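Contents: one structure, followed by commentary.
Of the protein chains in this complex, one is absent; all others appear in place.
So, chain A:
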Amino acid sequence: MSDLEQALTRALRKSSGRILASLIKSFGDFDKAEDALQDAATEALRTWPIKGVPDNPAAWLHTTAKRRAIDKLRKDTRHHAKETQQILMDLDANKDEMAETDYEIPDERLRLIFTCCHPALSPEAQLALTLKTLGGLTVREIARAFLTSETAMLQRITRAKKKIRDAGIAYEVPGSEHLSERRKTVQKTIYLIFNESYSAFEGQTLTRGDLANEAIRLAALLFRLDPCPETGGLLCLMQLTHARTAARTDALGQMVSLEEQDRSLWDHDTIEMAHQLLLAQFRLGQLGPYQLQAAISALHCKADSWQSTDWQQITALYQALSAFDASPVVLLNGAMAQANMGDVANALKKLGALENSLETYQPFYAARAEMHVMNGANKTAISDLDRAIELSSNQIERAFLERKRDKIANCNGSTEN
């Protein structure tokens, strides 16, 4: 890649979300905006070699894209719709701003976030559209991340854009009466993107770091544009989870449990930063599920070892979390913390009540096996691990569970002999 192409790629990677958000605002249409930016990129490859790379490449791309789109609108004589006239008038009014390329592109990304994550779109469509427009990822990259074909992903994105246009979804930040509900949809979409990176379903690798980084970037952007404690909590939760990535697999690519991780491999700078941000959110006194999950994660991150982890505090946080989200998975994790605190008998009792709803959930059996080991009931533990292995669809995870089972089986044999 030439220097020039690199400069273009960098500018697009950094600013395409912002440029697109502004263009969509001007033209009221996703496709027109994307085409215009594409035209501007082509134009850059043609003129930058002659005139040199502009001082502010992003502003240059924005201005050029706008001009290109206006030319197209003017030429398109089939449409003399009122809206087109209005768009042209609005753009003419902003001519001065476009004369210079050394300016800040107006930041309309909050509108774009709320539009891409409108609850009238399916969650899958929200994910794909958000990554495409705000993340600047290509359709191919998104398809690969979601383990689906490029054609299927393109179709999903096209359908979503068509629904926004035809169903009358407004390109707006929702009014105050709907803001907190709509924020939850946006937070959920971002968290789904993040979780997708950790659940390489039936895949061979455990994480897809690019998606995780993208989700963190989006949360940071949302938090900057629309600060609220739960968005802060979400950002911290993802940063704290991601900060432990390097320790999660060993040199052979095998999964390492939190208990056995080399904690010196964790990204302690990020952990400290996220911890401070989380404390600041807690001080605002508007607790929510993301802040609580982040707090649990922070306690793990701040502990020097598995043994010195503050299980009591973690159990209490799970208790608080269950008030917002009493899902079986949350209750399972709470029970596991309780067992780690030393209260295995009551924890096992709680699991009894959860078995029906979690009978196909691999971590349920892995957790119960853990508790049986604590009780010295190794045989029962092994049969639970067998069930967990059966349910696992990730190769790395399965290998991890198998190693665990073999370890217990071996130590079982030695005590009995």
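One rule holds for everything that comes next: contacts are C-beta pairs under 8 Å (C-beta built on N, C-alpha and C of every residue); 3 or more make two chains touch, one makes a residue touch a chain; residues count from 1.
The rule we apply is simple: contacts and distances are computed from a predicted model.
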item: Omitted chain (choose from "Glycosyltransferase family 2 protein", "FtsX-like permease family protein", "ATP-binding cassette domain-containing protein" or "YCII-related domain-containing protein") - UniProt protein name; value: "YCII-related domain-containing protein"
item: Option from A:53, A:110, A:169 or A:409 whose C-beta touches the chain left out; value: A:169
item: Those residues of chain A which, in the complete complex, touch the missing chain; value: 79, 81, 118, 120, 166-170, 172, 174, 178
